[in-house]
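Below is one structure. I have some questions about it.
Here the complex is missing one protein chain, while the rest keep their positions.
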Amino acid sequence: MTTSTMSPSAPLRLAAPGTGSSSAPVWFVFGGVFAVAWLLVELNGGQFMTVDNLQNMAVRSVALGLVAVGQTIVLIGGSLDLSVAYMVSVTAVSASFVMQGDPDRMALGIAVTLALGVGVGLVNGLVITRLRINAFIATLGTSLVMSGILNALFTNFTGSVPREFQALGYNALGPVPVAVLLLLAVVALAWYTLRRTRFGYHLYAVGGSAEVARLSGVRTDRVVVTAHVLCSLTAVLTGLFLVSRLRSGAPWVGPDGGYDLESIAAAVVGGTALAGGRGTVAGTLAGVLILAVVDQVFNEFEVNAFLKTLIRGVIIVGAVALYALRNRRDEEVF
Amino acid sequence: MRHPLRTMLAVCGAAALLATGCTSTAPEEGGDDGPAGSGTGQQSSFFVQADYDEQIAQRAVTPTGPADQPWLQAISPQLVDTAKYKKAGKHTICFSNAGVNNPWRVVGWTTMQAEAKLHPEIAALTAVDAEGKDDKQISDIDGLLASKKCSALIVSPNTTAALTPAVEKACQAGLPVIVFDRGVNTDCPVTFIHPIGGYAFGATAAEFLTDKVKKDGKILALRILPGVDVLETRWAAAKVIFDKADVDVVGVEFTDGDAAKVKTIVNDYLERHGSIDGVWMDAGATSVAAAEAFEDAGQKVPVITGEDQQDFLRLWQEKKLTAVAPTYPTYQWRTPIVAALDILAGKQVPKEWVLPQPTITEENLGQYVLPQLPPLHYALCGCEKMPGFPQNWGGDQ
Amino acid sequence: MADGIEPQDKILLGMYGIDKSFLGVPVLQDVQLECRPGEIHAVMGENGAGKSTLMKILVGVYQPDAGRIELDGAPVRFHHPRQALAAGVSIVHQELNLLPERTVAENIFLGREPRRRVGVDRTAMERDASRLLAALHADDVISPRALVGRLPVAQQQLVEIAKALSFRPRVLVLDEPTAALSPHEVDALFDRIRRLRADGLTVLYISHRLKEIFDLTDRITVLKDGRRVDTVRTAEVDTRRLVHLMVGRDLDHYYPPRATPERIGEVRLSVRGAGAGMLHDIDLDLRSGEIVGLAGLAGSGRTELARLLFGATRMATGRLEVDGRARRLRSPRQAIRCGIGLLTEDRKSEGLVLQLSVRDNSLLAVRALGRGPTRRVGLGALLDRVDLRGSTAREVRYLSGGNQQKVVLARWLATGARVLIFDEPTRGIDVGAKASIHELMRELAEAGAAILMISSELPEVIGMADRIVVLRQGTVAGVLPADASEAEIMLLATGEPDRSGVGVGAVADGGAA
């Protein structure tokens, strides 16, 4: 009895015809959204296709994009990580606390945060696989534990990162911001990992059917734990990016960013199945960019913050409903 | 005296559970150790004695400017020349808002929009909402700069430290930048608009309590959450006052601004201590909940502090509470528009535009109770005579 | 591997004294199996004889309660399929174990993807997959890059076999591999298996199709009711003897008497020209008091028909009448309202809510109906009728297969269903419980129910049915009277004997399937 799958109907999926792991449809949608946004903004007298504006949209996508890549990885594996928001905070705070504005401590700061990421990912993965707890509950629990410890130790912006480190958040190589390069690198690496490494293959297998994977000799627990470690590491990268933007880290930067639910939303808008076994990082990237472009249009038209929230909710549900419609098949009627 | 020890023991008990060190709960460095006569803990790392002294003094200074328009007044202004920003024609004023995620900001934002409408020389007020996210606000400011349509930029920073680089960048772009509410760690903005500040707020409330509460009376301090500068300074000042006075601060609790938690906490304290003689609040949003908790427990509402929100003022008037309401006026949202237009007209503005910060007391309570406005409306919006009042502020005509 | 000079009696794989029970019900008792290198060894038996369980023990899916396994004379113990695979024992399970969202190559090499530096060598993987598929003569129809979920079931089966072969096994277990294959594919598969044997591979071939066994295998081990009956050389037995070993009893003793013609009443359920999915042009009448046996090879559409009659899949064409009134069944709910009940083949995944009690499972349908039959249901009387004793508060997962089936039956008695569809009613049920379920079915029929019984055990069909309907390729191939022989059934089930020859052996010898 696997308790790690979200959907109780997961076993039924075995008989379903696949829809492939192509992110093409999502990019197609992104193209459409982009074109419409361009048109709307230009008609409104705004500027859309300028380097500045495109840069701006790209940088807006980085923080969510990084962690959404990690979230995609765990979702493909049939798991889920609600603790990423606090992982972001833990990273931001500990990076600025360790670095204390000293360029010589940059490497140490990065090393510490990466180690923390590995540690939290291991705990998440082991709690889920060893104690057989639903990922939702397990990572909700670890998230609370992290928030408690973090808030007990730090109450505010603590320390700072050196100017040199802020290059990550603010500098650009030619027209391309460094942070965007980082995001692209992470996406490329994740793509390679999912598409070209054994781990990636096994991850899809575990998410698709843990039983099939087990019978094929895949060490399923190990795969899930690894996925959680990778997810936490992407949350660490988001934390590092944020702290480089903010110069200093505070305990609330993660939860205020809403990275837990938003990363899941971005992944599913990008075509990742919550039940596992299906999804691509390229799709997730498209999902993040769709949300960023929509945000840009919201900004241009000064859409009321509450209306924005409402529309986002509709977009997320609508996207997933469309995927469900596309995958609809003649099945039994209950 | 006993409480810190008890806390310590409890923390150690939990630490064994959590596998974290006992010592780890020690607050960060800095701050002077206040006299440990009271349960107020260590002084906040935010406490700066000079700022404290300055704000305490500013409370007594008569501001310059029209007395009936406090948003145009300034305390001890040091004017700066703005001729280089002078610009003819109609202006597009850009505004990067930290968010409208609480009623205070909603009232303020409504007021600012109304102010902008008063000025025909404003072609547009372009506002972007960061929804409480530092990173989004940084990008928002970048975006506004990229759009190249702003004549002036108003920033209400989400957090001080995080927004400093973005504001610096905006200054470097040559725009006149106006910062209000929270500050930034740079003096590049043309003007920084804010009421006197948190020390004055916290001190006013604390002084009222120490004045009204009997000797060795028990005071409960309720704070929203740690780490927010505006709120930290309020507590820091109150702590200074309490430490000097003969009162027993039985607890300092964080409430997350959640009324249910406030009631629970007050209830717990009443159970533990039997009675409480005074409640200090770092913000007024949950003052009503705190007062009700006493009523629900069948006790008289003790000396309590609040803010200029209608629900509290009405309760105060109705129940004849012993209360005081220092304010953090929402009329400060009018000033940035005025300042922006002054700057674009080349008029001098104060480098640091310190607005007066009235205190609502029993004597002037009547003038601030506005029955036609919603319960979470902030009385000191300075908006009573603006077009669209009160319906734009959610009130009935 | 096998260099051909080993003495004939060398044992490559031995299983000795294997015992296994599930929840107290013995499934295997003291089973022995010996395979020589390079032979094709059939494991035969009726459904429920324990073939699949024995194989799952061999490949480490289950752990035996007692007994030992030897490979090349050395004792081995597989705690995980991975260990069995590493030791050279591979299996193609009866049910597909494939990931529909992944490609053919990815499925075949799952867990052992070829590596190149850090990444998976896709090119090599797809090349190797092609090679394996070519060996099965399937490379022209199956691309290594195709998504498995988009392939027809027959091709998915080939992917499974290719996957098993990719482990370069010394012992390959094929558990009913031909169920979904066309005759051409079966031939191709047999060619390949023979070639593998020539290379020294030992094949354990699980089937109950006599023709295949005689065509392919060298020796046969026969299981019955969880025990080994005998191991014989294929060349030394004929169909009759083999059937005797498998069945080993006089059928008539085990089944209640059939209905007399006067007890058979009016038509309760009737379909004309029904079709949906693979089913087409089905005409069928179920009469009160009558048990209709539904026979057919695996994949002929038996279960699909049951679901169609029960409203679980919608009828695309044709019409359906219940008690003379035309009905459109859009859901099982409506079927149940019309007085139809279905006892599913797979009780655990479709029949029972395992964590609920006997009571809750028994009353599930009647509660679900709500407005339907509102009379008070006496649970005690109900359970008495199905002869189930013990606490009604027990969770059904602790019950034996037979008792679980009784719970499902009680559910339909509670709704007062008068058309009952039994899909493999006695699969995985021990002999005693089997008899009592058969008796219950007959009692129900005598009380006026119309019963459709699907079974892949021909003796059961022949023993129980008053009329036998045979399905082939999604439609009714013919209807046989109660006293039809297994040969007649097989003839209809397999189709024209002169077309491909499949089934001829069995039919000609009057054998069982």
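For reference, chains read A, B and C in written order, and residue numbers begin at 1 within each chain.
Keep in mind that, in the parts below, contacts are C-beta pairs under 8 Å (C-beta built on N, C-alpha and C of every residue); 3 or more make two chains touch, one makes a residue touch a chain.
The rule is simple: contacts and distances are computed from a predicted model.
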Name of the absent chain as recorded in UniProt (options "Sarcosine oxidase subunit delta", "Autoinducer 2 import system permease protein LsrD", "NADH-quinone oxidoreductase subunit L" or "[acyl-carrier-protein] S-malonyltransferase"): "Autoinducer 2 import system permease protein LsrD"
Missing chain: touched chains present in the view: A, B, C
Selected from C:K20, C:R82, C:R327 or C:R411 as touching the chain missing from the view: C:R411
Which residue of C:T392, C:S436 or C:Q473 touches the chain not shown here: C:T392
Contact residue for the chain not shown (choose from B:V48, B:A124, B:A173 or B:A297): B:A297
Missing-chain contacts mapped onto subunit B: 3, 6-7, 10-11, 13-14, 17-18, 25, 100, 102-103, 106-107, 109-110, 253-254, 256-260, 262-265, 267-268, 271-272, 285-286, 288-289, 292, 296-297, 311, 374-377, 394
Interface with the unshown chain - residue positions in subunit C: 310, 312, 331-333, 335-337, 342, 344, 349-357, 359-360, 363-365, 367-370, 391-393, 395, 397-398, 411, 415
Contacts of subunit A with the absent chain, listed as residue ranges: 1, 3, 5-9, 12, 127, 131-134, 136-138, 140-152, 261, 264-265, 268, 274-275, 304, 306-314, 316-317, 320-321, 324-325, 328, 332, 334
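What we mean here is this: only the chains that are shown with their structure count from here on.
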Pairwise touch network: line, ring, star, complete, or other: line
Chain whose averaged C-alpha position falls nearest the assembly-wide average: A
Most remote chain, CA-based centroid, reference being subunit A: C
Chain centre separation (subunit A, subunit B; CA means) in Å: 34
Residues of subunit A touching at least two other chains: none
Subunit A to subunit C touching residues, read off their complex: 11, 13-21, 192, 196-198, 200-202, 204-205, 208-209, 211-218, 277-278, 330, 332-334
Complex contact set, residues of subunit A against subunit B: 46-47, 50, 52-53, 55-56, 59-60, 63, 145, 148-149, 151-158, 160, 166, 170, 242, 245-248, 250-253, 256-258, 296, 299, 302, 304-305, 308
Complex contact set, residues of subunit B against subunit A: 18, 20, 24-25, 27-28, 45-46, 99-101, 126-129, 131-136, 138-140, 142-143, 145-148, 159, 161-162, 164-165, 226-229, 232
